[in-house]
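Heads up, the thing below is written out as structure tokens.
Only one protein chain is missing; all other protein chains are in place.
Lettered A, B and C in written order, each chain numbered from 1.
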Amino acid sequence: MTNEENALYYADYLELEKILNSQHPKTAHLPNGAGDEMLFIVIHQAYELWFKQIIYELDLVNGIFTQDDINDNSGDMSNAVHKLKRVVKILELLNKQVDILETMTPMDFLEFRNYLVPSSGFQSAQFRLIEAKLGLKMEQRYKADYYKHTRKGGFIQSDFDAVNQAEATSTLKDLVIKWAERTPFFDAELWKEYQSQYHPNDDSADKFWLDYKRIYQDSLSANEKGRLEDFENVFFKEGRGEFSAPAMRAVLFIMLYRNLPIFQLPFELLSVLIAIDELLSNWRYKHILMVRRMIGMRVGTGGTSGAGYLEGALSQHYIFKELTEIATFLVERSRLPELPNAVKDKMSFNSR
Amino acid sequence: MTNEENALYYADYLELEKILNSQHPKTAHLPNGAGDEMLFIVIHQAYELWFKQIIYELDLVNGIFTQDDINDNSGDMSNAVHKLKRVVKILELLNKQVDILETMTPMDFLEFRNYLVPSSGFQSAQFRLIEAKLGLKMEQRYKADYYKHTRKGGFIQSDFDAVNQAEATSTLKDLVIKWAERTPFFDAELWKEYQSQYHPNDDSADKFWLDYKRIYQDSLSANEKGRLEDFENVFFKEGRGEFSAPAMRAVLFIMLYRNLPIFQLPFELLSVLIAIDELLSNWRYKHILMVRRMIGMRVGTGGTSGAGYLEGALSQHYIFKELTEIATFLVERSRLPELPNAVKDKMSFNSR
Amino acid sequence: MTNEENALYYADYLELEKILNSQHPKTAHLPNGAGDEMLFIVIHQAYELWFKQIIYELDLVNGIFTQDDINDNSGDMSNAVHKLKRVVKILELLNKQVDILETMTPMDFLEFRNYLVPSSGFQSAQFRLIEAKLGLKMEQRYKADYYKHTRKGGFIQSDFDAVNQAEATSTLKDLVIKWAERTPFFDAELWKEYQSQYHPNDDSADKFWLDYKRIYQDSLSANEKGRLEDFENVFFKEGRGEFSAPAMRAVLFIMLYRNLPIFQLPFELLSVLIAIDELLSNWRYKHILMVRRMIGMRVGTGGTSGAGYLEGALSQHYIFKELTEIATFLVERSRLPELPNAVKDKMSFNSR
Partner (left out) sequence: MTNEENALYYADYLELEKILNSQHPKTAHLPNGAGDEMLFIVIHQAYELWFKQIIYELDLVNGIFTQDDINDNSGDMSNAVHKLKRVVKILELLNKQVDILETMTPMDFLEFRNYLVPSSGFQSAQFRLIEAKLGLKMEQRYKADYYKHTRKGGFIQSDFDAVNQAEATSTLKDLVIKWAERTPFFDAELWKEYQSQYHPNDDSADKFWLDYKRIYQDSLSANEKGRLEDFENVFFKEGRGEFSAPAMRAVLFIMLYRNLPIFQLPFELLSVLIAIDELLSNWRYKHILMVRRMIGMRVGTGGTSGAGYLEGALSQHYIFKELTEIATFLVERSRLPELPNAVKDKMSFNSR
């Protein structure tokens, strides 16, 4: 070749020799060839490539949150939010990708479906790793037994172990909870300012939250009064789900005062976690619709109940539901106590 | 003006004087103005404009199917399928439109939420008309009582009546069922060809279906044998849902032999009806996710249970599920009986 | 393992061992690791997977059109249109995929950009094959010299040869032109019906087209009269681009009478070819915007002028422009001559 010796070539850089020679349909030998099985392989490989990228980004984000101290001034939080927003964009694409598989008709799927038994998309170790790294625990999974490496149609042992190990490591949910718990804007020193401004004659602690609770109570309509007990539980006793009460207070506070500079990225973090959950849920839902259309009420190739299994996962594999539920406990901005200037200053930029 | 007198002007043609002066936020008087209430109004008006267009297309399609005889040679079916594909494109847009509303945060919604009580999106008469014109019956709706004009947060009487009247008129589902029942490809004359080719010594009727039943039975795995009884019920006794057994047979036959010219548009019709159902379901699901994010576990402005109500509608307001379920009863193309040439000829173009 | 010995496993079926171990960023050794180079590799691999699928579908479609006789009654045309609609869906995804790459900022790209020289996306042999198989000829390409295997940043010889060979084989455009030229609805016998109905005393040929030309002429506004000469050229003399005059007449006739059953799939074919062109153009345009944003006015890694090169390709690599331009020569449906019943019958279904 006359291309410069050793010059990097697109196909070599992307290792296309491997990528483009990894499609071997089981029905290639049939008289009419592989038909839509090629599409079936390619779309799943594209999913797996993107899953790899999601895992890459999640590992990076989890690495940032694993630090003892996430320095808001160092760009860490900005970087973490940026990567998670990319995950959102990828998940949007994966949702859209379902539309391509829908160009395969049930009859076309039937041409190769039986060749796939007992494998199935259920066995995507990378997808299970994504769920695990985000924070889904095995015991929270719908029909956890399905995953067992001892079940036909389940995982092989190494994949089963990998998912379990990802759970055992700090997950994004664990890390976000710890981060919320150690947010510094509740330190006693700072809050003295609040108490002295609004409660000059009473230096007992937690005045802000007592004030907020009263404001919340006032905002409830007659038939919602039961919410107050929830409020007490969520923010002062048990917390909610895996979030402790202090973690829930931190999250609520960020949502309420998101306009303060120091909360802008934390608010974006919470929003993007909710968005990831929504997109995963939506992807599962589109998957259910597609499976119904493709196989109706028949069982899945991996021996699960098909659409039935997916409906179970849809309602249970919801990772950051505690964050979504915070909306229950918000009040109008105009009702919020104005924070004292000294408090606001601490949460603002040094210059300007 | 120097524009030609009486010349049509863009703004006049589109009646923008009215369209662009129909936004009057309830919170316009607040110190900081209307905030996101403007978005809330505009997005719902955009939804309603598109609902109007969907109704316009559905009325046209229902008109086509109301004819005693849909002449496949006249372009009727082509026209109906084309319009329904447009409805699909519109529903895709409406799904995407949800993303814009998600740029409103729960706190921003709270700024004007209480001003809306007891009105709510539930009261969109046009959306209920769409459901009704497609074929959803009041008694199939989740919590049908909610719609009553006697309930605060329900419909006004004229809207309630309009929805009921749309149900009482022939709906697209009714019309499609009737069309399926009268499809001509089962007439006795034609099927004699089949019987004489495959069953020369036996002139009892319905040989094709008996053959198909046996083929289907052979295709079932050991733990699916119960499906055979379903098959018998669906195609020879009760039918399925509102589809009679003959209608279900017609639909199945179209799916099996969709490559025959005369079935190409009917197959597209069935596919597009399934797609409309899926997009409506997906829209409802995205709506649930958005409501959860926006108000958490609080009740809706119209007094429904919020996300809870929507979940009920999601699982019940599924209109063409009988079509989706047909996938349960398909077999591989290679197992299908080859139709006799005389049968195929009748289902083909005259020339070529 | 306790999974059934030899049972098919998802990861093996998809050859994930290869797919997921083909990412080796050149900047992996840097202190902060590979950064966004991983995304860059993964997204290009995803593009290449989809290009493979597009080629797979195009080969199938070209195979159908290569037959001496495409039998409209055999499902061939239905199949071809179905596959091309899938290509449309894939191209829609590839357009959307650009959004993910836009999450990489120019600064993040700079981290690894220099490591890629002289390779570039320009060297995607599969993308060039797609263009070639659709019908783009080397001499129609912007700066055809760029592709030469003798240029640094150009193709290696085997890829250069592959693209040239694809051109030399029948392309989809060639095949569609031949198909249009041999459409049977202009046979003399048939048109006698037209002449005898509308021109009973004149049996010279081509009366339909003379009528249409007059109708078209009447539809032109005063300042468009020059179009008539074009009409003459396009449909009776030179044709347009690579389409002969008879091929252009066939295409026009299909567009005018698309409601006749026999033209429904041909009309969809023409529409989907236009849609493919549009989506490729749109993809190129999004690519231009992305390159401008990423590298501004700097040259591309492959030594092309970056955005400048892409703009040239955008305006020249337009494959089915002759089909798009047909819109210039249409008239309102109400002005069209009603075809004689005998003609319509030949273009309709046998039954009904």
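Here are a few things to note about the model shown:
Keep this in mind: a residue touches a chain if its C-beta (ideal position, glycine included) is under 8 Å from a C-beta of that chain, and two chains touch if they have at least 3 such contacts.
Not measured: the values here are computed from a predicted model.
Note that the undisplayed chain, when the full complex is considered, contacts A, B, C.
Touch with the hidden chain on the side of subunit B covers residues 1-4, 7-16, 18-24, 26, 38-39, 41-46, 48-50, 52-53, 56, 82, 85-86, 89-90, 92-93, 96-97, 99-100, 103, 115-126, 149-150, 152, 154, 156-157, 159. Hidden from this view is one chain, which touches subunit A at 71-75, 78-79, 184-185, 258-262, 264-265, 344-352.
For subunit C, the residues in touch with the chain missing from this view are 30, 102, 105-107, 110-111, 221, 223-224, 227, 255-256, 258, 271, 274-275, 278, 281-282, 285-286, 289, 292-299, 324-334.
Following the convention adopted for this analysis, only the chains that are shown with their structure count from here on.
Chain centres here are Cα averages; for subunit A and subunit B they lie 32 Å apart. In terms of their C-alpha centroids, the spacing between subunit A and subunit C amounts to 38 Å. For subunit B, the set of residues that touch two or more other chains comprises 258.
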